Each structure stands twice: as C-alpha cells, then as structure tokens.
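Below is the structure I would like to discuss, written out as structure tokens.
The complex appears here minus one protein chain, its other protein chains still in place.
Going in written order, the chains are labelled A and B, and every chain counts its residues from 1.
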C-alpha cells in the first residue's frame, strides 16, 4: 500500500525567508561511513572496479556540494578563479582547512598543497586496528591501478539539444597539482611511528601505508573532479599520498 | 507581479523544466519554449558584457529584454544553470521582488539537486519540486486564479 510522498514545504515562501541553522553531526560518523564504504566496495568488486565505484560516489557528492557551496556566491570567472575556489572555500568547508600550496606549470597545471598542520580529529580506529578485519584487506596491494586517473564518464551525460557557446572563457589546458600536507581524511591512517623506528622509517611499512591510503583517496578525488567538472572545468584528478598525512592532487584539464 | 512562466535550463542549454503558470495549449507551450530559448543568448551577452577587470558578476541578471507579451528575467548559477522567469505585467516590477523570487527558485533547485536520486542534466521530474515551485509563485497570485501546467 503506497501513500503519496508528501512534498516538503517550499523554502522561504514568506516575504523574509528565515535562514535554517546548518545541521551538524559528529565527524566520526563521516569517517566511519567512508571507511566502511571503502571496505564494502573492495570486498565486492575487483580493485579497479572498486576504485571506479568510489570515485563515482565522490563525483556525485562533489557536484551536489558545489551547487550548495556556490549558491550564495557571485559568479566565478576563469579556470584559475574556479581552482582557487576549490582550494579555499571548498577545501575549507570539506576538510576544515584551505589547501596549502597551489602550483602551476603556467600551462594550467595547478598543484594544491596544504602545509599547515591540522590536528587529527577524535581518535577513530582505522582498519589496521580492527580485530576482525580479514588480513587480505590489510595486505599491501602492489597494484598501481589505484593511481590511474579515472576518466569514467559520469552517469548523467547531458543530452545535446544545442551546443552551448561558452559563457565563461574556455579552461586552459594543462595540469594543476594541489598539495595538502595535512589531509584530514588521511589523518587517522597517519599513525605514530612504531617504537624503535629511527630517523629512517621502514620503507616497506611506508609503502604499505601509502597503498592503503590510496584506497581512501578515490572518494576525495571524485569529490574534486565532480566539483570542478560541475563548475565547467572538465578534468581528471589523481591523488598521491606523498608522506602521510601529506597528499597531492593532480588536476589535469581535459 | 504576475509570473507567466518559470524555466530551468541546464549547462548544455538543455531544457530541464518549464512551467506555465496559466493554462496553456501546445502552441502556447511552443511559444514559451521559444521565448526562453531565445533568452539564453541574452544571458550570455549580459554575462560577457559585465565581465570587466575587478567586476563582480552576480547571479541575478535582471531584465534581459521585453518581448511583445512578456518581460524576460534571467539568473545564472555558478554551475551554469539558467533560471528564466517571464512576467506578464505591463507596469514595471521592482527588481528586488523578482530577485527574491529567483533566489527562492535557486534555493529550491539546489535542494532538489541534493536528492541522491537527482540526475544532473536530465529534466526535473519531481512532485516535490512541482509543489514547492507552486508555493513560491503562488505568493504572487494571478488575477482569476492560476491552474498552470507543466510540459517538457
């Protein structure tokens, strides 16, 4: 027995619409959701398919967030302004910090890097500490497949009714690299060094941590690609966890 | 203020939603589509014109142009969605009033895109959206009452 879905009340139909307070929730909810999401898709699908699914999840959220975050902003101008918006407002809203360093190769390469250290959020056990995690999830994957930029077309391709002349200047070709030295979503993976570790940390352990981190970066890559794409900058986004929790995101304009 | 028609056009100039606020025949819908379609050129012109160094371009574009039957107002979002409103009024309408309506329409659109089942770029097909839009425009009732209708 179906009841008709009741339409929600219209936003602000009165003369002065009241602004709803922004809803908040505990950050650990999002952390655990992402952890379990990564686990679920890697359980059910092969590496590249799982990576593509996670990227697609992020892509949609990126599109939706950018609708929300740009709603009350004046119109952004060229590609540089859009990239800066992602580095500042978007990053701040999502990761509680701005990107630290934006570099370009002057052909439109943007490197975003975050240098100021962001203290780790409330301790949340990451899969390495889960007693019931099957060991295959913790084994270092030697595959570099996860590092491949994803060119998956998003599910909702625009039907072509009439080619739109550009309203904004067309984006410059090139590569942009965003570096974040304290990427929030990787904080829980950047645990303290094991006791007895000297100045030269164990490269094997570092590589394992890096491979694990890559799994958690498909979603954020999708977020950035979705956000930029939805603002008119079609691109691919590839993450490279340099040294946890530092991470670079390479944006290649397509 | 008498709203005759509300339209949402996507980034590829694809029509996503067009609603006539008074009963309209197929021919009349075609005409509305045509007016809205033509207004897209005016949107582009307005945005390109204003973009001087140091200029800040707001989303609300104001009156694009008057036609024989309507005054056409435009609004452009950062995600390249165009909101077009056709007013029936003979007398000029306060810009503030139109801007307020378009802001509400924009808010409605943003909330609709936050639905996980929303498909970007596709026509908007949502009873909640229809009802909410009705609420927004019904604050400014048409003389003789409005029935309205929706056709892609």
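The rule we apply is simple: a contact is a pair of C-beta atoms (placed from the backbone, for glycine too) under 8 Å apart; a residue touches a chain by one contact, two chains touch by 3 or more.
In the analysis below, contacts and distances are computed from a predicted model.
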Chain not displayed: protein name in its UniProt record ("Translocon-associated protein subunit alpha", "Trafficking protein particle complex subunit", "RING-type E3 ubiquitin transferase" or "BHLH domain-containing protein"): "Trafficking protein particle complex subunit"
Which residue of A:61, A:102 or A:244 touches the chain not shown here: A:61
Chain not shown, touching residues in subunit A: 2-6, 22-30, 32-34, 36-37, 39-41, 44-45, 53, 56-58, 60-61, 64-65, 68, 93-94, 96, 121-122, 124-125, 130, 155, 219
Touch residues of subunit B, complete complex, unshown partner: 111-112, 114-117, 126-128
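In the analysis below, only the chains that are shown with their structure count from here on.
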Subunit A partner contacts - residues on subunit B that touch it in the complex: 10-15, 37, 40, 43-44, 47-48, 51, 56-59, 76-80, 104, 106-111, 113-114, 116, 118-122, 127-128, 130-136, 138-139
Subunit B-touching residues of subunit A, taken from the complex the two chains share: 4-5, 7-14, 17, 60, 63-64, 66-68, 70-71, 73-77, 154-165, 167-168, 230-232
